[in-house]
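With one protein chain removed, the remaining protein chains of the complex are shown where they sit.
For clarity, chains are labelled A and B in written order, and residue numbers in each chain start from 1.
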Amino acid sequence: MSISFSLEQLCNVIDTVKIEGSTTDMLSGIASLDTAKPGDLAFLDNPKYHAQVADCKASAILVPADYKGAGPAENQAHIFVEKPSYTLAHICKQIEATLWQKPPAGTHPSAAIDPSAQVDAGAHIGAFCSIGARAKIAKGAVIASGATIGIAATIGEDSFIESGVRIGAYTQVGARVHVLPNAVIGADGFGFVPVNGVIEKIPQIGNVIIEDDVEIGACTCVDRARFSSTKIGKGTKIDNLVQIGHNCVIGKYCMICGLVGMAGSTTIGDYVTLAGQVGLSGHIKVGNGATIGAQAGVIENVPEGVTLLDAPAIPVNLAKRLVILKLRLPEMWSKIKSIEKQLAEHAK
Amino acid sequence: MSISFSLEQLCNVIDTVKIEGSTTDMLSGIASLDTAKPGDLAFLDNPKYHAQVADCKASAILVPADYKGAGPAENQAHIFVEKPSYTLAHICKQIEATLWQKPPAGTHPSAAIDPSAQVDAGAHIGAFCSIGARAKIAKGAVIASGATIGIAATIGEDSFIESGVRIGAYTQVGARVHVLPNAVIGADGFGFVPVNGVIEKIPQIGNVIIEDDVEIGACTCVDRARFSSTKIGKGTKIDNLVQIGHNCVIGKYCMICGLVGMAGSTTIGDYVTLAGQVGLSGHIKVGNGATIGAQAGVIENVPEGVTLLDAPAIPVNLAKRLVILKLRLPEMWSKIKSIEKQLAEHAK
Partner (left out) sequence: MSISFSLEQLCNVIDTVKIEGSTTDMLSGIASLDTAKPGDLAFLDNPKYHAQVADCKASAILVPADYKGAGPAENQAHIFVEKPSYTLAHICKQIEATLWQKPPAGTHPSAAIDPSAQVDAGAHIGAFCSIGARAKIAKGAVIASGATIGIAATIGEDSFIESGVRIGAYTQVGARVHVLPNAVIGADGFGFVPVNGVIEKIPQIGNVIIEDDVEIGACTCVDRARFSSTKIGKGTKIDNLVQIGHNCVIGKYCMICGLVGMAGSTTIGDYVTLAGQVGLSGHIKVGNGATIGAQAGVIENVPEGVTLLDAPAIPVNLAKRLVILKLRLPEMWSKIKSIEKQLAEHAK
């Protein structure tokens, strides 16, 4: 990060309740209370870190309006705000907008754009991009260097397609969608049928539809449907290295963590959370609001709102009880042996 | 999809037994019986969906020659064919050939091709491709935009290397091989040895050999051998995000699903199925025709033809029995406690 701002510049862009102490340091980093150095801005949000304020080396610390504790050290400011986490997010957004500026509208001269593609004048097309025939790129969209947009694919307003992303033919990407580097959307589904000792490909003639405000992680793969569409619902966020099989339908505002694998034709409701490395069989349904814990294996339909763990996945409370009992297997074994011995003694 | 055909056009390209009813709708989609709308073609293949025909909204339905059930609705055709699934596959192949046309032979002017590379006049080389020294690209091969072909690598006839694929130096790719976007074939194997507190690299001087008719998924990685070759046998299909370690040898007509990881020097026979997220240790052998269930961990040799589950992997019937018994652990625990109590009572 190459940011630098004075205490005064900082306080000009946030709502402060009051300020105690002061600093002449320029602020050039953000850090937690325990790791901050002079020149950093730190923050107290979770009350359990209250005691760390006293020893914090930051030049400035965001504290809650009702903070009562150690006062500022020499050349250190305590900035009292209503909600430090919101203030911090606000500051971070300003820094992000400065450091990761949206590239300007326009097309790099090296880009290979099919004459039949429609690129809005307000879109940015980076170096070495390939834009296929009849593709449409809307206003404000950014196609970063080396990305590929397939035939007749559409990219909605203000969407950000990062470097090396491959958007397959006929894919429909909504507005404000963010696809991270090297993700692959709309490649062939994995559909085969064994015929007389060889494996024949089942044609995959559907597409992928990604609704507004979706984020798709780096190297994540979303396969196109056998026919009709693989769908990712509005506002859903998908982490890196996730596999979404053909014909999956994912609802709105789901969170899907890294290395999750979802086999074909599985349906996920709204507000579902899948933790890291979860696997889901094909052709099952996960109800709205369900949560699946890390590394779980889901092989049948999941009701709404439940939290599951383990493989095969079971309710979290049962899973936790079974973990405890599994650890007591040696004790169970010796109890059984002891009982058998008592009975044998008794039978004599 | 932007396809559209009339009932008459459809019936001209398939073998029909008879047609009942008719439709004036243009057909522009394919859907299952329960989701089809007017304008769709639906199909009855699995008898268990027989009852769905009556309420199906599709404009045309493929039904088996011996279908007896609800007749066609208003403006709906029932098309009787010998085997609806075959007819559907035939129709899909025709649609695929229309919508995903093979690009014509020729080289995009932007491609960077080493003068010593041999590119057949019947091959297609897309924009921003890099073709290394002494590489050979055969007739009918398609190297899509932004792909990289390493030094002395060979790509066989009619193979399709998609956008962003990296084919490492000395890799040999057979005929009709399909490599999906952003896959990496022939990168360095993960071979290291700890020496005096640091980790030294073991040179990886082998290559990768991919036989005919293989499919390799998006973002899948096949590492080159330490020496000799990592091999993928004829007709094997590998899904997305799979890791194949150095010196692995995979037989013919295997199916390897998403997120599988295979450590180095493991050998897989012919007709092996590895379900999603399976992990295999290095230096083991999996016999012909074996099936490994999802998320299983294989740490020793697997005999021919068996089906394994769980980690460490065990025969599927045993695994299923153990799952049931695991769920009865609370019952086992309380039975043991109850027995102990009875014995204690008795001992008084």
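Heads up, the rule we're going with is that a contact is a pair of C-beta atoms (placed from the backbone, for glycine too) under 8 Å apart; a residue touches a chain by one contact, two chains touch by 3 or more.
As the structure is a prediction and not an experimental result, all values here were calculated from the model.
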Of the residues A:219, A:232, A:250 or A:292, which one touches the chain left out of the display? A:219
Of B:22, B:35, B:110 or B:288, the one touching the omitted chain in the full complex: B:110
Hidden-chain contact residue, picked from the options B:11, B:89 or B:314: B:314
Options B:73, B:161 or B:221, residue touching the unrepresented chain: B:221
To test your reading of the contact rule: which positions on chain A touch the chain that is missing from view? 1-2, 29-31, 35, 89, 92-93, 95-96, 99-100, 108, 110, 126-128, 144-146, 162-164, 178, 180-182, 213, 215, 217-219, 235, 237, 239-241, 253, 255, 257-259, 276-277, 294-295, 323, 326-327, 329-330, 332-333, 336, 339-340, 343
Missing-chain contacts on chain B, rising order, are 110, 112, 128, 130, 146, 148, 152, 164, 166, 168-170, 182, 184, 187-188, 190, 192, 194, 197-199, 201-207, 219, 221, 223, 226-228, 241, 243, 245, 259, 261, 263, 277, 279, 281, 295, 297, 299, 311-312, 314, 318, 321-322, 325-326, 328, 332, 335-336, 339, 342-343
